[in-house]
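What follows is a single structure, and I will ask about it in a moment.
Complex shown without one protein chain; remaining protein chains in place.
Letters A and B mark the chains as written, and numbering starts fresh at 1 in each.
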Amino acid sequence: MQKYSIFNLIKNAFSNHQNWDLAWKDPTPKKEYDVVIIGGGGHGLATAYYLAKEHNITNVAIIEKGWIGGGNAGRNTTIIRSNYMYDDNALFSEFGMDLWRKMSQDLNYNVMFSPRGIINLAHSDAQINIFTRRGNSMRLNGIDAVLLSREEVKEIIPMADFSDNVRFPIFGGLMQPSAGTARHDAVVWGYARQADSMGVDIIQNCEVTGFDVSGGKINGVRTSRGDIKVKKIGLCVAGSTNILAEKLNMTIPVETHLLQACVSEPVKPVLDRVVTFGAGHFYISQSDKGEMVMGGDLDGYNSYAQRGNLPTLQHVLTEGIAMMPFLSKLKMLRTWGGIMDMSMDGSPIIDKTHIEGLYLNCGWCYGGFKATPASGWTFAHTIAQDRVHKLNAGYSLNRFNTGHLLDEKGLGTKTWIS
Amino acid sequence: MLHIRCPHCGMRSQNEFAYGGDASVKRPELNKEISDLEWDNFVYLRKSLRGKHLELWQHISGCRQWFKVQRDTSTHEIFKTIKANEDI
Partner (left out) sequence: MSQNFRLKNIGLINRDKKISFKFNGKSYFGYEGDTLASALLANGVHLIGRSFKYHRPRGFFGSGVDEPYAIVQLFRNGESVANIKTTEQELFEDLEATSVNCWPNVNFDIGAINNFLKIFLPAGFYYKTFMWPKSFWHKVYEPFIRKAAGFGVASIKHDQERYEHRYEYCDLLITGSGPSGLASAYAAAKNGARVILAEDKPRFGGTLLTSEVNIGNQTGKEWAENITAELKKMPNVIVKNRSQVFGYYDHNMLVMSERISDHLSKTKKYSPKERLWYIRAKEVVISSGSIERPLVFGNNDTPGVMLSSAAKEYLKVYGVLVGKKPLIFTNNDSGYETAIEFKKNGVEPIILDTRKNPKSEIIDEAKNLNINIKFSYVVVAAKGYKKVKSAEIAKISEDKKELGVVENINCDCICVSGFWTPTIHLASQSGNKTIFNKDIDAFVSGQAKQEETTIGAANGTFTLEETLKDSFNTGYELSKKITSNDNKTPTPAVVEKKSTKHDKFWCVPLPKGKNYKRFLDFQNDVAVSDIEIALKEGYRSIEHVKRYTTLGMATDQGKTSNLNGLQLVSNIENKIVPEVGHTTFRPPYTPVTIGAIVGREVGKHSKPTRKSPIHSWHENNNAVFVDAGAWLRPRYYKQGNETLFEASKREAKNVRKNVGVCDVTTLGKIDIKGPDAAELLNRVYTNAWLKLPVGKARYGVMLREDGIVMDDGTTTRISETHYHMTTTTAQAANILSHLEYYLQIVWPELNVNVVSTTEQWAGAAIAGPKSRNLLQKLFPKIDVSKEGLPFMGYIEGELYGIRARIFRISFSGELAYEVNVESDNGNYMWEKIIETGKEFEIQPYGTEALSTLRIEMGHVAGSELDGRTIPYDNSLEGMLSKKKDFIGKRSLNRKAYVAEDRQKVVGVIPLDKKTSIPEGSHLVKDAKAKLPNPKLGYISASCWSVEYDNPFSLAIIKDGKNMIGQKLFAMSPLKNKTIPVEIVSSHYVDPKGERVRS
């Protein structure tokens, strides 16, 4: 495979960039694979990559209904963090942070991982205490966390509202300095390019129409581009989990909801952290292009629409202005929606299923993007070894039967109330 | 913003309502002996498919009645709204 580097870039400039290789090929599906990953998002591509890299399983196909990265991988607000309270979430995410730090070099593709730090603002002493519990838990798990006073917050993000005309004054914040952002599309393309180079078939415009299951075992998958024989299938289709589960006669503790995000027009750098509002649901960062990337609440009713309604955005932006009044003067440039797998406790599922050879990766709620490498890594392990890794042991399906729930927010099963 | 017909009050904007999720969930009767699995399925499993979806809403800033809405989850088209004790 061609190496990407400054030298190669210069070299290729003199041939007018006519000699770059395909980042990934466009193969027709074979009749049989060892493993088929359904879903060409970040998680699916990462899974295929780690199957090849860590487990030497390369006779793998990724089947994607549309174009790779067209789902939530390309619709998120690119935030990467491991600021979780529960050990299962924290240790899994922190394992992922390590993979993020190495990713550009590992994939030879600049994914622009930028550890710019995330600040969760707190607006009361009670909230400081809740954040303290989480921050201390992070520290005891070996994850960086800093508690900031109001003055310290002001120093870092002076554009937040420190005036008197404020409904919820800022009391302080919890910061994870090593958290940050990355270029979402680059993550998809980087994994795709490497997976492809190791022999994985990336098959786009290929829709799953059914499964071949008999005797409780997976035998194959039916697609719009023909039937494929396979013994192991990894389902990695956040947003469409329920649609595919139905074809398997399964019901999964996941509801499908819409989350909107928007960006402002690009402006010169003014905000170099990720900041979340504590008196509502709003988060913001500024992209390398200069756009303010903003997100918040779910639209609040089950949705597959990939298009949202304005009241939610209005609500989200209201909180944005409450946090940083200067945003009021900027213009909202682009909005979009992503279809979320909202699990019943807010945490994901990476597990085997009652069908032999069928593995499930879903329920990522708002947190799928940052989990991309760790999810791919652990899912690949689960598929290759036919057993969960200790990192994803907490993400079992049967926790909804045993009561070992991972409810970071304490909101229970009303997934639409965020 | 959705426009929802409350079966008691008429057409109102979405901001008067609160969502209540899958209307097909049926709570097991009190004191009924059921298996752990049946119970867990009641607590955690919901219908959440693309297309027609029967769901509960409450007219929270109005008559406060819960009622059922049949809506397409991919287009948000509302086919029908009915009272809580009615069936499609």
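Throughout what follows, a contact is a pair of C-beta atoms (placed from the backbone, for glycine too) under 8 Å apart; a residue touches a chain by one contact, two chains touch by 3 or more.
Model, not experiment: these values are computed from the prediction.
One of A:Gly96, A:Gly220 or A:Gly320 touches the chain omitted from the figure, and that residue is A:Gly320. In the complete assembly, the contact with the undisplayed chain comes from A:Asn110, out of A:Asn59, A:Asn110 or A:Ser197. Contacts to the hidden chain, counted on chain B, fall at residues 1-3, 13, 18, 20, 27-28, 30-31, 34, 36, 39, 42-44, 56, 58, 60, 64-66, 75-76, 78, 84-85.
Although one chain is not shown, part of chain A still touches it, namely residues 4-6, 8-10, 13-14, 16-18, 20-26, 66-70, 74, 87, 91, 101-102, 104-105, 108-110, 112-116, 123-126, 129-137, 139-142, 145-147, 158-159, 161, 163, 165-168, 180, 183, 185-186, 189-190, 204, 264-270, 272, 279-280, 286, 288-290, 306-307, 309-310, 313-314, 317-322, 324-336, 401-405, 407, 409-413.
Just so it is clear, only the chains that are shown with their structure count from here on.
One inter-chain figure worth recording: chain A and chain B are separated by 29 Å, centre to centre, where each centre is the mean of the chain's CA atoms.
The touching residues of chain A, when paired with chain B in their complex, are 242-243, 246, 251-256, 300-305, 309-311, 344, 400-401, 413-414, 416. Within the complex formed with chain A, the residues of chain B that make contact are 1-2, 14-15, 19, 21-22, 36-37, 40-41, 43-50, 53, 55, 71, 73-76.
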